[in-house]
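Every protein chain except one is present and positioned as in the full complex.
What follows is chain A.
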Amino acid sequence: MIKTFCKTQVEVNVSEDGYLEDMSQWNKEIAHEIADEIGIELTDKHFEVINYLREKAAAKEALTIRKVGKSGIVTIKELYQLFPKGPLKFSSKIAGIPKPTSCI
């Protein structure tokens, strides 16, 4: 599926649920646009988490909220505050990485 982001006018490949298929097509504007759709306003703290997720995804490491909680960037509670109702799902979507497959 190809999705055009209105503000940036870039075309990217996304999965049916709207996750970027190629993380290298991601940029900050796209992140803001996905976040808008979800209803999250991105701050620097959000980007710290997003950058961490992208690093781990690039290294092909499986992600869990527990791992993010131990990263030293945010606690699990803070992660929920940044990305309410979808700490791993929404953060991954905004970070332009594949949909998380972890149960934890």
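A few comments on the model shown:
In this text, contacts are C-beta pairs under 8 Å (C-beta built on N, C-alpha and C of every residue); 3 or more make two chains touch, one makes a residue touch a chain; residues count from 1.
Here is the rule we use: contacts and distances are computed from a predicted model.
The complex appears with one chain absent; UniProt names that chain "Peroxiredoxin family protein" among the candidates "ABC transporter", "Peroxiredoxin family protein", "YqhG family protein" or "Fumarate reductase 15 kDa hydrophobic protein".
Looking at A:12, A:53 or A:88, the residue that reaches the missing chain in the full complex is A:88. For chain A, the list of residues touching the undisplayed chain reads 62, 64-67, 69, 75-77, 80, 84-89, 102-104.
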